[in-house]
Every structure is written in structure tokens, then in C-alpha cells.
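Structure provided below as C-alpha cells; questions to follow.
All protein chains of the complex are present and in place, except for one that has been dropped.
The letters A and B name the chains in turn, as written, and every chain counts its residues from 1.
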Amino acid sequence: MPSPLPFFPEQASSFAGHVDALFSYILVTSIFFTVLVTLLTLFAAFRFRRKSASEIGAEIHGNTALEIGWTLIPLILALGMFAWGAVIYVHYRTAPKDTLDIYVVGKQWMWKLQQPTGRKEINELHIPVNRNIKLILGSEDVIHNFYVPAFRVKMDVVPGRYNTMWFRPTKVGKYHFFCSQYCGTNHAVMGGWVTVMDPAEYAAWLADEGGDVNPVSAGEKLFTQLACTTCHVPNGTGRGPSLNGVYGAHVLLADGSTVTADESYIRESILQPKAKIVAGYQPVMPTFQGLVSEEQILNLTAYIKSLQTQPVPAKGAGVAPASSGKKSL
Amino acid sequence: MSITAAVPAKTLPQHHYLNATYGIRSWLLTVDHKRIALLYLASVTFFFFIGGFFAMMIRLHLLTPSGYLLSADTYNRMFTMHGVAMIFFFLIPSIPAVLGNFFIPLMIGAKDLAFPKINLLSWYIYVIGGAFTLYSMISGGLDTGWTFYTPLSTVYSNSAVAPAVIGVFITGFSSILTGLNFLVTIHTMRAPGMTWFRLPMFVWAHYATSIVMILGTPVIAITLALAGMERLFGLGFFNPAMGGDPILFQHLFWFYSHPAVYIMILPAMGVISELIPTFARKQLFGYHFVAAASLAIAVIGFLVWAHHMFVTGQSTYAALAFSFLTFLVAIPSAVKTFNWVATLYGGSISFDTPMLYAFGFLGLFLIGGLTGLFLGCLGTDIHIHDTYFVVAHFHYIMVGGAVMGYLGGLHFWWPKMTGRMYPEWLARVSALILFVGFNLTFFPQFLLGYLGMPRRYHVYPPEFQVYNVMSTAGASILAIGYLLPMIYLTWSAFYGRVAGDNPWPATGLEWKTQSPPLTENFEVTPIVTWEPYDFHHRPDLGLDPVSTHEIMPAHGDD
Partner (left out) sequence: MHRTGELYGQFKTLEQQKESASLGMWIFLITEVMFFGGIMLAYALNRHVYFPAFAAGSNTLSLKLGGFNTVVLLASSFTMAMAVWSSQVGKKTLIPIFLLLTITLGFVFFGVKYVEYSQKFHHHLVPGKKFDIFFCVNNPASCPDVAPDELMEEAKLLDEAKAADPDLNSHAQLYYSAYFGMTGLHALHMVIGAGLLFWLLKGSLAGRFTPQWNTPVDIVGLYWHFVDIVWIYLFPLLYLIDRHK
């Protein structure tokens, strides 16, 4: 929903108003000085423009009083900005005690979020309005960053440690969140939506798992939701082999052996992807252990089975020996 | 028609540094600081083109939200290599290695730098480092961002990290040796009478820059060495999987890379401090304060690095300290800006191309510097860190500031370097095109940033498209503003009107030699008895002895 001011994002957290106010203060001060200096410069350029070819300027060395003045005044203004910013920041870095804690794991290139009840989400965060929310952030690989512009908050997600951030959403609605620390190929698509709901709706959402009746379409939805499409590109150009035609076929593995791609193989590939690596591919697939239920694995399997009839690409399929990937220095 | 004193010179002097010796060996094995400056001019221009090419690809690709031009990996390589080429191979060397090398000895009345052979070695080191980096670009490219954050760069990236790290490591020594050369030269080789406070501000600026170069660059060297070893041999300082700390990398990296931005801007400020007094024909207002401010920037600049790390989860106390210091470092820059504007008052101002660049610098550096306040301020930085706001901020300073300073200086000193003038009207139009194109390119990016568009994104939500299209339109205009000088400056070096010794005229010692200068600069070592930018006591310039603008009686203070 666009905000009335086209230059600011929506204000949807308790922080947003404060940050915008501080921003506006610095903006007004900056505009003032920009206009002042520009006008002074333009005036001087006009008033003291050269009138004859051999004209020179007045002999003026300087003025100590002016120097002190234009050192102290910016200093005072600057310190004021510092102080106001510091107050907001300290408030931001000091989470209150009564928070709803959400565990967030970032990895290339998706977000896994877990509610206090254990319910998990991928690239989505459902939270109740007007509650203090704390995110505990962990990374499985490189540094990421969880950023919600409408809330005016972000925090790095650093491997090897936990970072925390907190905010209080004040408006029901859907807000973008982004990964805001460059993390590789799909950094720009590593985002999603924060859905802020009324407390009653949130409670209802938390209780309900939901699901489709048709396993293939449920599986297809999951396949996208879980970002499998990122690597398992149908035309074979992705980081993982294409899954077209893989079910029931022979797969050549990196250690030279072959295996038939049956339901067990698919299940193992989802839960222990490093057990069998397809020849010509890097062991980069993350595990989905703990992230998918057995029912969901069945849905995924149904969907992958349905890909039997899809055209198998000449290069980059799970079935035929694929071209070797380039290993860089 | 510029209103400068007419200089009736018809031909170039018979002997000068360009025709003293001939042949490729006389250039590649030269120890003449002026020829080395031209070698650098060629190489930095080459890398500017490379960085510019990548910039063009970035902006073309970002015309549409879903990215029609490049794949994700290719885009990531483009912005990374744009940064690496521009920062390490253009911005850091440009003014010091081209204009500093050429003019510091002339400005202080010396025959050359203190260590001419080390100067040449500096250039070769730059070229070798550049070769490694080019190899990285050609063999698939680098996609870690110019900041090389770990463990992405050391463990996860599939791109040519090692050659690039080696290339930047090697080039760092070029910077160190240049700084060393300048420091010793300024200390020991000033002509008789050239006291510290008679030095042109350009020299002060390079003195401050050299301090930063020699203290900061070794730290990036060891950081890249450790990161390179982690990449190649699996050492674990920055890899959490082995007990290392990615934040340690960031501290070490930014300890250099923040002062590095002062390496990029201080020389440009030095150029502006030459241009404004020259084209207002007036002393630099507050000379001592401007000199002190340059040193203050160099020193305080070493104390602010972790303002790049406010959202890493670092201690709140650390963040407070660094934010406070960041606001402090803004003050000397403000002081300089006010001094430059004050220099205009009571002056006799002409609007030759170098002065247009100086005016452009004033406006754009002002905006760039002020937007730094938003970023140094903790409360707002949480929101705008790692967004296009940052991208806009540093381009205003680097392009609006440093590149304008470089181009302004290049135009100002072109007649001294080549003996010939560039075409004035074409150059003025070009400067205006650059100014307009620049603002159209980068101002929308402030808006994008506050709206929440993160940086280093190869695709973006559709609501950000309008500003992106504006930015790309601006970039195409900006490109013309860059191409024109490359063409007409090159042309004018061979066919421009002969300039004479001092076409402006300006007060520096370099203008008391012929244009182009002799290889040994001065036939007789000058003895300096005058103050810098003192138009009142320089009858040799052929200007009025008094000003019509004597607004206040001449001050004796400072």
C-alpha cells in the first residue's frame, strides 16, 4: 500500500515514526545548508565576476572568528544528530523482556523462520500486530541480512554467531522483507513477505496447517515455496540437475556408480543430499531435514514423479551423464 | 571568451621533457616524474574505461525489474569488477599518481621526487597488479563485491577470487611507495624559501594523503594476504566453520578501506584549493585552517572504520563511539567547504572550465558529505545501510567530488603538461553535461535507498522501476560527459593552441617554468620569497597591482 508521502515507505512499526522524524530533521538541516552555501556561492559568482582581463581579487587572508564559528556551529548540530540517533539505536539494540521470539535461519538463498510453537515458514513471516517481536538470526553459510523497510529495521545474519533484532509492528498488512547483505548469486531474490495480522487471526493461522488435496499440485507449490526451483532448473542450466524424466531412470553418480531414481532415492536426496551426488555437480544442496514433514515429502515425490513426461534436456539432466561443472580457483 | 590575461605565445619551447629523448625504451625506463605521470595517466584512463564499461552494463541491466540483460551471476560480477576497477585502479591512484607525480616537484622547486626509480617501480607494480586483476576479470570474473566479505569470498564463491586478491595486494604496494616518495620529497626537497606555510595547498593535501597511504595500505595488504591464504590453503581466520570470525575480516578490511576514501578525496580537495584561488585571483581564505583540516581528516579518518558495521551485531558501545567519531570527521570537511566559498568573496572570478569543475565539486561534495550524516547517524543508518542511499552517497563524493577534482585539475594543468590549450567552449559544455548527467544518475538513488531498495540487487520489486530508469537515463548523459574530455584532451595535446608559460595566470612555482617543462624542471633552482596565491605581490603575472574589491583592509592574522 503506497504511503501518502512518495519518498518514504509505509510506517508499520513503532520505530518507523522515530526514524523518519530523525531523517526529516537531518534532511531539513542539510537542505538549509545546501541552499545557504549554494546561494552564497551563486551570489559571489555573480557579484564578483571578473570585469576586466587583468583584474585581481582583494587581499584577504582569513578571519579567525568566522573559522571558529563555522567549526562550532556544525559541531553542535552534528552532536545533536548523533545524540538523537544514539537514543534510537540503543532502544533498537535493547530488546524488551516480553517478546514473541521467532527463530530465523538464512542460507543461500532462502529464509527459514520458526514460530514459538514450532510452526515453520519459508520466506514468509506471520506475526501479530502490536506485540514486541524478537528475531533470533542465524546463518548456515555466508553473511546475510534481514531487512524490513516498512519497519525501518535490519540486522546482519552472521555465520558462527546469533544476532537478535526486535520491533513492534503497528499496522496490519503485508510488507516486503529483503536480504540486505550481498550473499552470492540469488541475493536479490532472497526475500519475502512479513504478514502482520490481528491477534485473533494470528492465533488461528498458527493453529491451522492447511494443505491441498491433490498431492501433485501440493508438491508443485512446495517445490517453488522451498526454492528448489533455484537450482533444479528444468532446462538443465541450474546448479542442480534437471528433474525432468528423472523418476524411474538410472542416475550416474559422482563416484561412478549408478542408482535407480525411485521414491527412496528422492526422499534421501531431500533429507541427506550429500549421500549421493550426481556426476558433474557440486555437493551444494542443503538438507531439508526438519523442514519438511513426511506428508510434504510425499507431495514433493508425487510432483517429481509427474515430471517423468517432461522433456529431458541434453545437458544438465539427472539421467544422462552431465557435462562437468567448472571448478574455479 | 575567457577573460584571462592574453599570452602571446606562438610556438612550443624547443626543448622540453616530451622531446628530450625518443623511443619506447625512453618512456618505459624513464625516471622523469613527468613521464611517469603520463604513464599513469594512460593506465588509470584504461581502467576507468573498464570500470565505466561495467557501470554501463549495470545501468542498462537495471532498466527493468526482472533483469533482461544479464544473468544473476554475470550481474554480480559486473558490479564487483566495477568497484574493484574504479576504487583500486582509478580513484586511489588518479590524482596522486598523475597530478601529484607531475606537479609536486615543480611546486616545491625540485628537480624530481626523492626516489625517481622507486617512482617508476611504483608504476610497474601498479601494472602487474592490474594484470592479475584483469586476468581475474577475463577468466570468468569476480562476484564477491569489492569488499570481499568472508566467508563468501574465501569459501563459497565460485569466481576467480585468488587472482583478484593477489592483484589488489600487489597494487597496494604501488600506493605505499608513492606515499613514501611524496612524504620524503616534501620533507627534504623543498627549494630555499619554500617554507611549510608557503606550500601550495595541493602539496599539503598530498602530504596528508601520503600519511593515510603509508599507514593504511599495509593493513589491507595483510588482510588480503590472510584472505587469499584462506581461499587457497584453507586457513581459518575468517571462516566460522573453522573457528574463525567473519567480523574480524570486516574490521581489518575497513580499517584501511575507510581511510582509503580519504586517499581518494583529499587530493581532489587539494586541486580545488588550487583552482578557486587561481580563478578568483585571491588568496585561499584561511590557509592555515585548510591545511590543519586536511591533517585532521587524515587522522580522524583512521578512527571511524566501524561505521560500516553498525548492523553487524557489534557492541552498542562500539557503535556509539564510532558514530560519534564519524560526526567529528565531518567537521574539517565542512570547514574546508566554508573556506572555499569565502575565498570567492572579493575575488575576480572567471568561469574557465577548471573553475566550472570547482563549482561542480562544491555543490556535489556538499550533498555527498551531508548525506554522510544520515549514514553516520545510528538511528537512520539502521534503515539505509546497504541500500541505494549508500550507493548514492559515495558516488556523490567519489564522482561528484574526486572525479570532478581530477578533471578540473587535468584541465587546469593541461597547458603546463602539454604546452597546449584544450578547446575552452567544448570543455565547458562537457562539464555541464557531466554535471547534469551525474545528478540525474545518482539523485534518484537516494530516493530508492530510503524507499528500501537494497544494493547489489540484479532484480528488484517493480515499484522501484521509475527511479531506476531515471538513473540509467542520467548515466547515458554522464557517459558523454566523460567521453568528450577523453577525445578533446587527446586531440588538444597535439593540435591545441599553444598555451605559453602561464595562460591563466596562476601563482604556483610550476607556472614559472616553460610549458611543457624541461626534464630537469628548473634551469636554476628558484628561491621562494612570496606567499602562496598572493596576486598582490606578483608583478611577474602581468595583472593589476591592486584590486577594485578591497572590501576590508588586508588582514594581518593567519
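The rule is simple: a contact is a pair of C-beta atoms (placed from the backbone, for glycine too) under 8 Å apart; a residue touches a chain by one contact, two chains touch by 3 or more.
This structure is a prediction, so every number in the text was calculated from the model and none was measured.
Considering the complete complex, the chain that is not shown touches B. Among B:W27, B:F49 or B:F115, the one in contact with the hidden chain is B:F115. Screening B:G244, B:P444 or B:P505 against the full complex identifies B:G244 as the residue touching the chain left out.
The chain not shown here is touched by just one of B:T11, B:S66 or B:T188, and that residue is B:T188. In the complete assembly, the contact with the undisplayed chain comes from B:I222, out of B:L28, B:I222 or B:L432. Hidden from this view is one chain, which touches subunit B at 105, 110-116, 176, 180-181, 183-185, 187-189, 214-219, 221-223, 226, 229, 233-237, 242-245, 248, 252, 520, 525.
The rule we apply is simple: only the chains that are shown with their structure count from here on.
Put simply, subunit A touches subunit B in their complex at residues 2, 7-9, 15, 18-19, 22-23, 26-27, 30, 33-34, 37-38, 40-41, 44-45, 48-64, 66-67, 70-71, 74-75, 78-79, 81-82, 84-90, 92-94, 108, 141-143, 145, 147, 149-150, 152-156, 158-161, 163, 176, 178-189, 326, 328-329. Residue ranges on subunit B touching subunit A, taken from their complex, read 3-6, 72-73, 76, 139-140, 143-145, 149, 151-152, 155-163, 240-241, 244-247, 280-283, 285-289, 310-313, 316, 319-320, 323-324, 327-328, 330-331, 334-335, 337-339, 341-342, 344-351, 359, 362-363, 366-367, 370-371, 373-374, 376-383, 385-387, 447, 450-452, 454-461, 463, 535-536, 542-544, 546-552, 554-558.
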